[in-house]
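Notes for the one structure printed next.
One protein chain is absent from this view; the other protein chains keep their places.
Up next, subunit A:
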Amino acid sequence: MDQEPSAKDLTVTNAEAYQELSQADLGGKANQMSSGARTTYVTSFLGKHLPTNRLKTDTDLSAKFESVDCSRRRKKKRGKSKAGVGARTKVKAKLDWKLECGKKTSYSTYLPLKEMWTKYIEELIQFSSSPNLNLPAAAQKMMKADLHGCPLSVRKSKCPSYIGVSGIVIQETRNMFVLVTPCNEIKSIPKANSIFTIVLHDYVFTIHGNQFIVKPGDRAAKKFKTKPSLDL
């Protein structure tokens, strides 16, 4: 502890005690003394003037503390890294939650949805109005239609195990169709590298999955371009 700041502090706090000391006397004495003598002088000075509760001895360790750990190191937060959570996992987690709410997934639960969708698509495309359906216009409408509840099957795929899977669409995301199959199973099929078909009143609609990778919401507004090559 330096003498000068402590003296100043004392000046502020114990102004009365200082009255007895002359400034010149104090300064002269302090300058002449060696460092060891200066410490003993300060200690005795403080012992004389400070109240007892503020006096601390070296033996009393209760007030002493020292940081053992390096203060700069911080604990790492243990959480899921962002890279580890793929889109698929997220969708699945969401879906699981959704399905748990519905307790048990069964194909029959979604049959009313299928009927609703069939009615909706019949209104949209108007199958009954004329015997000859305007196919390009119908295809345009189909592209913009909502596909939740639609009976879909995979006709072609680069992955052989997806081929032949059919069911009702219960969720559509940018990259996936989630189907519930007649065996009460949930199957997620990526749109990429697959070709899907929808059968409706003697008409077969084919969806080329590679061209269909759009968010279902944005699909209504998207303008589809004709692509020359339709290879998987």
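One rule holds for everything that comes next: a contact is a pair of C-beta atoms (placed from the backbone, for glycine too) under 8 Å apart; a residue touches a chain by one contact, two chains touch by 3 or more; residues count from 1.
By definition in this document, contacts and distances are computed from a predicted model.
As stated in its UniProt record, the chain not included in the shown complex is "Ribonuclease P protein subunit p40", which appears among "LAME_0H10792g1_1", "RNA polymerase II transcription factor B subunit 2", "Ribonuclease P protein subunit p40" or "Cytochrome b-c1 complex subunit Rieske, mitochondrial".
Among A:L113, A:I163, A:I186 or A:L200, the one in contact with the hidden chain is A:I163.
Residue-wise, the contact with the chain that is not shown comes from A:L232, picked out of A:A37, A:M116, A:V199 or A:L232. Contact with the chain that does not appear here is found for just one residue of A:H49, A:R155, A:R174 or A:H208, A:R155. Although one chain is not displayed, its contacts with subunit A can still be listed: residues 155-158, 160-161, 163-164, 232.
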